[in-house]
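After the structure tokens below, expect a handful of questions from me.
Showing chain A:
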Amino acid sequence: MPGVTLKGVGRRFGALKAVDSIDLAVEHGEFVTLLGPSGCGKTTTLRMVAGLERNDSGVIAIGDRVVSDAAADLFVPPDHRKLGMVFQSYAIWPHMTVFDNVAYPLSVRHVARAEIRARVMAALKLVEMEAYAGRPAPALSGGQQQRVAIARALVFEPEVLLLDEPLSNLDARLRAQMGDEFRALQRRLKITTLYVTHDQEEAMALSDRVVVMDKGRVLQVGAPEEVYHRPASRTVAAFFGTPNFIEARVTASRANGRDHVLAIEGAGMRGDCRAAEAHEPGDAVLVMIRPEDVTLDSAGPLSWQGTVVDGVFRGPRRTLTIEAQGRRFTVECRATRAASVGDTVTLSVDADNAWAVRP
Partner candidate 1 sequence: MRRRRLLGLLAAAPAIARPAWAQGDDWNKVVDAAKKEGKLSIYTASIGSPFHKKVFDAFTAKYGIKIDLLEARASEVRERVRVEQAAGRFLGDLHHNGSTTTWLMTRDGNFQPHGAIPNIANVDPIYQPDDLKIPAEVISYSLLINKNMVKPADEPKSWKDILDPKWAGKILSDDYRALGGGAVFFPVMLRTFGRGFHDKLAQQKPVFSRDLQNNERRCARGEFPIYLPFNLQDLNTLKGLPVKAVVPAEGRPYVRFDISMLKNAPHPNAARLFMNHYLEPESQIIFGNAGYGPVIRGVVEKTIPEIRELLATKAMGTTDPPKQDEMLALAKEIYK
Partner candidate 2 sequence: MTVAVSLEHREAALTHGLSRYGRPAAIGLLVLALGFLTVYPLAMLLYGSIHSTPPGMAGEFNSAGYRALLAPDNLQALANTALISLVKTGLSLALAILMAWIVARTDTPGRGVLEILITLPFFIPPILTATAWAMLGNKQVGTINLAWRWITGSDGGLIDVYSYGGIVWHMMQYATPFIFLFVVDAFRAMDPSLEEASRMSGASRWQTFWRVTFALMLPVTTSAFILSFIRGMESFESAVFFGTPVNIKVLTTQIFDMITQRAQPDYQAATAMGFASLVLMGLLLVLQGRLLRGRSFTTVTGKAYAPNVTRLGPWRWLTFAICFAFFLLTVVLPVGQLLLSSFFQFFGFYQIDMLTLEHYRSVWANDEFWHAFGNTMLLGVCGATATMILGGIIGYISTRTTWPGRKLIDVLAWLPWMMPGMVLGIGFLWGFATLPHWMPIYGTLWALLLAYMALGTPVAVRVTSGAYAQIARDIEECSRVHGANWGQTMLRILVALAWPAFAVGWVLIFFGIMRELSASILLYVPDTQVMSVVMLKMWNSGKPEDVSVVGLIMLALVLLFRWVQLRFIKRRISTL
């Protein structure tokens, strides 16, 4: 079962704890993304799995094979970990042809020549680059290099595929396309994948599960929808989009399924919201409301009034900035909803879309 298991894995650089005791289990065939701002330790974590960085605490296992155990002074060098990896820069070797680049993982393992040819062409076909086999690598465009890098990572049929911000060097359109293609490929091959990115949209679109990291620690692990709608903290919430936060006080709390429904009261507003845990009356909470969840012009379980101070037309929708009680809210609405600066509007949110976290 070639999954990836990290237990208590940490890495220091001098006094800095780049990665601070991470636990993570990636299932076989699963696509897991490490997401976080730069410097959060996600790349270091990936490099420790790759064996490019040595963890100074904890255990890393690929499948049921321990590849690194700091306490036992055990460390399997990267070339013995049977991995495929795509680097941010692609790391296409400029002195080789496309074919030689892709053939490399096989030829260093002394695979027979004929077999190399077949497997390389198959890998190139997978990324639709078979026509370019004879090209010198530097003569490729960014997107093509990306495909070659993926083919190279896959050609050896690695147990685990590692990707370090592979799309960040592409333009937006290509990024979306490559992302989709890659996701489809991953599903087809059912290859365990560990993916690093700082782009939350990319993370949500591709992953089975997202690991949100900050300052060397894991903040939350969950399916994209879960971390998006049910963030564990303000930091996690703030990492996806530009949510609005309202400070409020709990007046009542009751269980509802696996969630809790809180009655809250804030400046100029009152209503219901949901939370992951029970709260005592009087507790201070932050209520997260995503801009696209705000409804205009109708009263709901949680509603308040404000004045439009800015509006931006974005084609499919319109973004309004609304001031209420000295606080600015970002609201996404239909593009056809006319709104002039100075209009007074009523905002309301469904209780399901208001999520309370501890401040």
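On how the list was made: all candidates are chains of the complex that A comes from, given by their letters.
Throughout what follows, a residue touches a chain if its C-beta (ideal position, glycine included) is under 8 Å from a C-beta of that chain, and two chains touch if they have at least 3 such contacts; residues count from 1.
This structure is a prediction, so every number in the text was calculated from the model and none was measured.
*Asks:* Only one of these touches chain A in the complex, so go through 1 or 2 and give me its number.
*Replies:* My answer, from the options 1 or 2, is 2.
*Asks:* What does chain A use to touch candidate 2 in their complex?
*Replies:* Listed in rising order, the residues of chain A that touch candidate 2 are 5, 7, 23, 25, 50-52, 59, 61, 64-67, 69, 73-85, 87-95, 104-105, 108-109, 136-142, 145, 152-153, 156, 162, 169.
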